[in-house]
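Missing here is one protein chain; the remaining ones are kept as they sit in the complex.
Moving on, here comes subunit A:
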Amino acid sequence: MTDSAAPIDAATAPSGRAERLPTRVYLYVSLTILAAIIVIPLLTTALGGFKTLGELRGNPFGLPSQWQWSNYGDILFSQRYWLQMGNSLLIAGLTVFLTLAFSAMAAFTFAHVKFFGSGFLLNYFLIGLMFPAATAILPLFIRIRDLGLLDTYWGVVLPQVAFGLGMSILLFRNFFRNLPSELFDAAFVDGAGYIRFFWRITLPLSRPIIATVGIISFVGSWNSYILPLIMLNSESKYPWPLGIMVYRGEFSTDWQLILAFITLTILPTVIVFFAAQKHIIAGLTAGAVK
C-alpha cells in the first residue's frame, strides 16, 4: 500500500447519505406541492364551515373574521348527523368485516390448496375487478328486490362486499403466497393442518394486508353513493353521502353548513386511516429485515 492515499475513516468522513443542496430544495419543493394539493382543500373546507355565507363568498380561502362555532355546533347537536354517521359506520363496518373474512379465506385457498379448476375459479373472481357496481345497477336492483332486501342495510352491504372481493382476494393471495413456504412446512411437521395454519400462523402475520384491505374497503363503503341511493328508501337508513343530498335540498344556498357537515363526516375516515396506517408501516418494516 502507498502512504499517499488518504485514510478512509467512517467516523470522520461526511455521512454518505447527506443530499446536496439542489437535491434537498427539489425534494422539499415537490413534497410541499404534493402536501398542499391534499391539505389546502381540506383546510378550506374545514375553515369554510366557520364562516357566514356572505364571508364565504367574499373571502373563500382566508381565516374567518368571526368564528361561527354555531355551524358546527348545530350539526353536532342534530339528531340527523348522528343517525347518518351511525348508518354509515354500520354499513362500512359490516362491509369491512365480511370482505376481510371472505376474501382472506378464499385467497388462502387459492394460495395454498391445489384443486381442479382453481385457476378458472380465481379468474372468475378477478373478472369482477373489471366492472364497477354502477354498470350492473339494474340487475343488482332486481336481484336485491327479489331477495326482499330493498331498503335494508344488507341490500347495500352485500353488493359492496361482492364487488370488493376481486381486488381483496388478489391482494390477500399475493401476500399469502409471499409468506415463506418453509413456514408452512414447519407448521405441517408440527402437526398443524390447513385450518390451524390459517388461524395460528397466516392471519397473525397478515396484519399489514388486513389493514390495507380494511382501509380500501372502509373508504369505498364510506364514500359509496350510488348503491345506497338505489337500494335505500327511508331517510332513517341513509348514510351521510345521501344525507348531504337532503341537506342540500333544504339549505340550497347555505354552503357553509355543507362544508361543516363534510368536515365532520370526513373525520372518521381520517381517524381510521391513522389508526390503520401504524399497522401498515409496522408490518412493512417488520418484513424488511428478515
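Worth a mention:
Criterion: a contact is a pair of C-beta atoms (placed from the backbone, for glycine too) under 8 Å apart; a residue touches a chain by one contact, two chains touch by 3 or more; residues count from 1.
Here, contacts and distances are computed from a predicted model.
Missing chain, UniProt name from the options "Sn-glycerol-3-phosphate ABC transporter ATP-binding protein UgpC", "Cytochrome c oxidase subunit 1", "Glutaconate CoA-transferase" or "Septal ring lytic transglycosylase RlpA family protein": "Sn-glycerol-3-phosphate ABC transporter ATP-binding protein UgpC". The chain not shown here is touched by just one of A:90, A:150, A:192 or A:264, and that residue is A:192.
Against the chain not shown here, subunit A presents residues 180, 182-183, 185-192, 196, 200-201, 204-205, 286, 289-290.
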